[in-house]
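For this view, one protein chain was removed and the others were kept in their places.
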Amino acid sequence: MTARANRLRWLVSGESAFPWLAPLIAMLVVFTIYPLVYNVWLSFHEYAPFKRRVEPVGLDNWSALLSDDRFWDSISVTFTYFSAMLIVQVVLGMAIALLLDSEQRGFGLLRALLTLTLVIPPAITGMMFLLIEDPEFGVLTWILERVGILDGTNPILATGSTALLGVMLADVWQWTPFMVLIFMAGLRSLPSEPYEAAMLDGATSWQTFRRITLPLMGKVIAVAVLIRGIDLFRIFDYMFVMTSGGPGTSTYTLSLYAWQQTFSFIKWGYGATISLVSLILILIIANLFILVSKVRW
Amino acid sequence: MRDSDRKRYLAKVVDDYVRRRISRRRFLSTSAQLGLGAAALGSGMGRPFWGYSPAHADDMLQPSKDVLDWVADVSKPFRGTTLKLATESTPPSNAINSQLKPYFEEASGMKIEIEVLPLEQVLQKLTLDIASQLGTYDLYYIDQSWAAFTSRDVFDPREQLADKPDLAMPEWRVEDFLPALVDGIARYEDRLVGVPYDIPIFIMMYRKDIWEDMGFEAPTTLEQYYEQAKAITDEMGPDMYGATGQMKSGHYSLECDWTAWLWGHGGSIFNSDGKFSGNDERGIEAMEYWTRLYQTMPPGVTGWTWDGQGQSIAQGVAASMMSWGEFFPYFDDPSATKVSGLMEAVRCPAPKRPLRTVSDTGYGEIPGVGHQGGSSLAVSRNSKNPDPAWIFMQWATCHDTQVLITALGGGTGPTRTSVYDDPRIIANNRVGPGTTRHLGVVRETIANDMGSEPDLPEWAELSNDTIPVRLGKYFAGDYGSAKEAMDDIAQAADKVVSG
Amino acid sequence: MASVEYQGLVKNFGSIEVIRDLSLTVEEGEFVVLLGASGCGKTTLLRMTAGLEEISGGDLFIGGKRMNEVHPRDRNIAMVFQNYALYPTMKVFENIAFSLQISKVRASEVRRRVEEAAAILNLSEYLDRYPRELSGGQRQRVAMGRAMVRNAQVFLFDEPLSNLDAKLRAHMRVEIRQLHGRLGTTTIYVTHDQIEAMTMADKIVLMREGQIEQVGTPDDLFDSPRTRFAADFIGSPSMNFLEGSIEESDGHAYFRSPGLRLSVPDKMAENNSVTAGLRPTDLVIEDSGPLVGDVILSEKTGADVNLHVRTESGPIIVTVSKEMSVLAGDNIRLTINPEKLHLFDNPNGVSLRSN
Partner (left out) sequence: MMRMLVAYMVVALFMFPLYYWGTTAFKNAKEIFNTPPNVWTFSPTVRNFEEVFGISLGFFRQQEVLPGGGNFYMAPRLWDTIVVALGSTVLSIIVATLAAYGLSRMNFRGRHAFVGWVLSTRMMPPVAVAIPMFFIYKNVGLMDSYLGIILIHAVMNLPLAVLLLKSFFDDIPKDIDECALIDGATRWTIFRRIVLPMAKGGVAATAVLCFIFSWTEFIFVLTLTQTGLKTVPVVSSSFVTSTGTAWGNMAALGVAATAPAFLFILLVQKQLVRGLTLGSLKE
């Protein structure tokens, strides 16, 4: 009976998925499994500049990580950036989404305008904020000096305590609208009945938000956090363009450090090791998050 | 021909060319006859786009027929070859890429593809190509600090001359290149890593008007320079600062500034044992000087590469800089800057102490206040087309092409002695965009003040990361003292060098 | 046209058994209604017939041929879904024509058949519309039109009227029945609505927990429910149930319950735990009736009135003509023809009347 049932599997619910997935699997295997395997292999090797070839070094790269302050610095910068940006963009994104979620005339235009920030390549966004935050000619610097926040002696991007904030500003500017879009989509698909009921029950708008909107939006927020989080953890473009990781190492992220080891110093093995650490960390974080938030696809 | 007629005819010629009705060569020569070099095309349309004064007749800026004939002749076996080169966006490369390349392509039947990138990315592309031995580029643009790493992967031009007499360009003489440049840029151990191709070098550029207002003469010593800069900042700040810099943390430019002060105080990066010596007494003295001078600069310097530095001069925020001479022609362009005609170039102030000699330093480091950031052009050993690449390289570095580059590229520093003396170059010795009036200073600096970074394979890492990241920390206030910072650099640098 | 036969059919979803050893024959041209509460397996049975659900055990024959492993498209059946499953991106014409087009029927033939079906279903003027531009009843007809044009041997309907309002539902019942009369195609119709089943079916298959409870004509099920479940399911308002016992007394059998004694028609064995079923329409108000109670609510349904009566044996509902002027608060006495009394054994609920 089971054999016959299995034969029947293809019938409806169980028609073979393989042909549909084959192109996807083929592309992902070539473009992601292969690099993964290659990186694992590389992490036990190192490029020898004088021999012009890659040589096995055993566990050297992995053990070098332990004593590499720059590596630990970059982990802490990455985590700071990652968590700060997630919180800021979720909160700000939600606030703006609530603000703009209206059928009134004019709001459509505002929503469309907001999406403009998404089409600017991050590399150009970085340059844009580099100009805006320039210590002498930047408009932001000028404004902040006028209102007394800056005193003219601490360039935003060249001061250890503010450089990361300066980079974050570009990220917030570029990606908060992305969160707004996602949250707006979520708000749009909420049922109206609970709101009507809450209105009749006399709930305040904050209570309505706390008790109805937030729980209903839970999944949307979780998905947004997951998608944005993955990209935030690999952040590269802004630092690459704006600060080169400086001043000192205050804006050096894991991705940037891996990039530099790989391309500037031709330490392919060490670069690969750092990349793998980055991959492992985000895999753990993402899976924990999926587990806790119960996101199902 | 009346001016309006000329414009109308020109418009037709452009149109014909765009529609491929006439050849590029015919187009160029026709435009030249109309009194407009290829480069001057824009000026025919409405407003003077190309700001060069007609001090030289435009047909003077046509490549020499002899050279092109030679190219056509030796290139016969190689027609159809494609050559690739990655280069920083520098005046010579841009002049070749956008103006001169077509002449070569037409004569040789080869195709030249030039990839223009910021300096760090050129390094990344080049090292990846060498490391992979794949020969994705036929020619390398080699910053002098990479010479050690690349030396074994390029042809020594002297060998090429000897091995391929039939491909040698007549009158292409290695001896014509400024000897100081050959030593400083191209030589690694006993080999030549290509030939000098361009030479940005530190010269002193200052606002003559301000200096005169203050009653100063051009600074002759570093100490005097500091005092003048401080006086100007004290007097005119924060609207005007006496000096400026390129001091962005983690950036190569920060290291460049550092070496100038280090060498200027008789210090050196390495001692003769190959150990980092920036933390010795002279090194600390240099750091103290630099820290003082930094106080006279706009507070933004720690966020700037040469771009911000140059802009601070060009927009009238700072009064002087000891930096790349390449900027000078730009300062004289009234459409882009507020200081056209106000700048003056002189040799760098004299060092505080006698310079160390090469025998006191390590890895071929040559101390000198005039930090040079020159590059050489070389044929890659990994290239699949070394012979055509050699032809192109000779053409790109020959006297005639170098003159055109210097004229078109806006008064960049030539690497050949003969180019400085060419009438086409001398003709541009006047105030205005693309001026060559600073080239005399450049030439003297090369001969007398030039400082060259050491040649060792790890230098790329040291100069792009180890040193500027920590110097950046120093200026961000992360170290207690200059000594602490330099000791930290010493420790890190020695570790990098020892592997 | 073809018969459909199920032999010992089984369906498991994992460890849950949804259909248990089910056997049934649907004759050629018959209109069979699968009736049951939701979750009873009727829809699963229908989907197994269509081939949309694999068969875990037993055999399915359509037109005498075993069909267990045959792909849905090769079973030559047509199905109308609960939400019609119209193709929203196609116009009505294309929706109806789709199956013909993919089986490569000539365009002129397609047009002829679609127009014919549209004429029957009064859809001729809507052929150029999209489904979203149609009313519920029209969408329903399009779904039927899709089934019709195929000349399928079996029509399957999966609760096709549940999304319509009451009036339209009544109307569509007639239309579907008429359509069946005209085409004569074997039809299996799934519903949970006993009125639909009663009004439309040639044969009702009442299902419960994956098994057949009773098979029969609507009259069979109404008049002779074989179980208490069947009796409860059919009829509106539902049958009244009173708990009690059967006792013999002076040669007659009586159904006894607190304060009540009703004659039982046949000779029946004593039984101390039975349920009596009294259809609201079978109860008659009679001054000498044995069943006494207070009217607590009178519910008008138009021609009739449903009286909710509290009796000593429990609450019951009685349907009377509205001419009978009974008001809430009245005390009434009721009687019932012993022939119309249904008796079910406790606890298995099987009818005690041998038919």
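What to note about this one:
Note that the chains are named A, B and C in the order they appear, and that numbering of residues resets to 1 at the start of each chain.
In the analysis below, a residue touches a chain if its C-beta (ideal position, glycine included) is under 8 Å from a C-beta of that chain, and two chains touch if they have at least 3 such contacts.
Source: prediction; values computed, not measured.
Among the displayed chains, contact with the absent chain in the complete complex occurs for A, B, C. Across B:62, B:98, B:295 or B:417, the residue that sits in touch with the chain not pictured is B:98.
Shown as candidates are B:72, B:117 or B:214; the residue that touches the absent chain is B:117.
By the touch rule set out above, chain B reaches the unshown chain at residues 11, 14-15, 18, 38-39, 41-42, 45-46, 49-51, 84, 86, 88-91, 94-95, 97-99, 113-119, 121, 125, 128, 132, 134, 136-137, 200, 306-307, 310-311, 314-315, 317, 324, 326-327, 329-330, 333, 335-338, 408-410, 412, 433-434. Looking at chain C, the residues touching the absent chain are 47, 50-52, 72-73, 75, 77-79, 81-83, 85-90, 98-99, 102-103, 146, 150.
Within chain A, the residues in touch with the undisplayed chain are 12-21, 23-24, 27-28, 31-32, 34-36, 38-39, 42, 96, 99-100, 102, 104, 106-107, 110-124, 127-129, 131-132, 136-139, 142, 173, 176-177, 181-182, 184-186, 188-189, 219-220, 222-223, 226-227, 230-231, 233-234, 236-237, 240-241, 254-255, 258-259, 262-263, 268, 271-272, 275-276, 278-279, 282-283, 286-287, 290, 295-297.
The rule we apply is simple: only the chains that are shown with their structure count from here on.
Inter-chain spacing, taken between the CA centroids of chain B and chain C, is 92 Å. In chain B, no residue reaches two or more other chains under the touch definition.
Within the complex, the chain A residues that touch chain B are 47, 49-50, 52, 133-137, 141, 152-160, 243-250, 260, 263-266, 268. Residues 120, 123-124, 127-128, 130-131, 133, 149, 238, 248-251, 298-304, 308, 311-312, 315, 317, 457, 460-461, 464-465, 468-470, 472-473, 475-478 of chain B are the ones touching chain A in the complex.
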